[in-house]
Structure formats: structure tokens, C-alpha cells
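Heads up, one of the protein chains got dropped from this complex, but the rest are sitting where they should.
Take a look at subunit A:
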Amino acid sequence: KLQDHDEGSIVHMFDSELDQLPEHELLRQLLKKDEIVEARLDAIDWMLKVHGYYNFRDETAYLSVNYLDRFLCSHALPEGKRWLWQLLSVACLSLAAKMEETRAPLLLDLQVLEPKFMFEPKTVQRMELFVMTKLRWRLRVVTPFDFVDYFIAKLQCLNPNVDHFCCLF
């Protein structure tokens, strides 16, 4: 099965990853501000906790943080508004879940583990749309998982014994 998609796909994957590179540089600049670093860590912390609570896939965690970071690069959040950070976290996690999970929880159910602020689904929906616009609707992201899977599959072709190690990933 692998041979059917591999070469073309891997080229496309590297191309997409290159397209996402400039944003990393922007983020590095952004993370020099203490306030942003702290708020971002809080946001990620909450997203990962909910991620664990619902037993989401690994990709969902990666995507939600990716959306958060790319949003921060394209839009400056006003200082001191922690509720806005929470709203952003809910929107990013919800978008990632909808991209990856077979079943994403309702927006009210997603806001678990005692967040400091709760939002109406309608508000979250507007934020989702705002985030997507800022990300230029590019929600498909090349993740390290794609590459690891690819190379593991490659190793399997070379040596059938490698099969045993796949369960470790």
C-alpha cells in the first residue's frame, strides 16, 4: 500500500512544511515578551489537560498548539485580557478536535476542568471563524507524526523485523 502514495506525498509534505517556516521566526520574536510567554503556557496547559481528559489523539494536541502559535503571529491580543486567551484556547482546541477526532465534544462540554472563564457556544463559534480567517483557512498542518510514520513504514520495507518496534511509537 505504501508505494502507492509515498514519493509524491513526501515531496508535498516537505513543501508544506517549508511554507510554514517563516511563522516560526515570528513566534521566536513574540516569545521574548514575558507576559505572552506566561499566557501562552497557561493556554497550552489547559488545552493539554482537556486533551488528556478526553483522550484525544496526539495529533490533536500538536494541531491546537500550532493553531494557537500561528494565530499569535498573525494577530496581537490586547494586553491584560486573560479571558481572551481562554477563548482562544477553546477555539483552537475545538478546531483541532474537529479536524482530527472522529467525534468532537460539544463546545460547552469541551470547557471542562474549571476554566476561569466559560463562553457561550455562539461566542466560541465566532472565535473559531476569526481564528480560521487569521490562519487563512490552512488547518491542515504537516506534523512530526507524519514523518515518523513515513520513515517507520520505510524501515519496515527494508527489514521486516523492525515491525516489533512500531508498537513503541
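Just so we're on the same page, contacts are C-beta pairs under 8 Å (C-beta built on N, C-alpha and C of every residue); 3 or more make two chains touch, one makes a residue touch a chain; residues count from 1.
Here is the rule we go by: contacts and distances are computed from a predicted model.
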Undepicted complex member, UniProt protein name, chosen from "Actin-like 6A", "VPS9 domain containing 1", "Defective in cullin neddylation protein" or "cyclin-dependent kinase": "cyclin-dependent kinase"
Listed residues A:E25, A:E38 or A:D149, member touching the removed chain: A:D149
Residue ranges of subunit A at the interface with the undisplayed chain: 1-2, 4-5, 8-12, 14-18, 59, 91, 94-95, 98-99, 102-104, 106-108, 121-122, 124-126, 128-129, 132-133, 136-140, 145-153, 155, 162, 165-166, 168
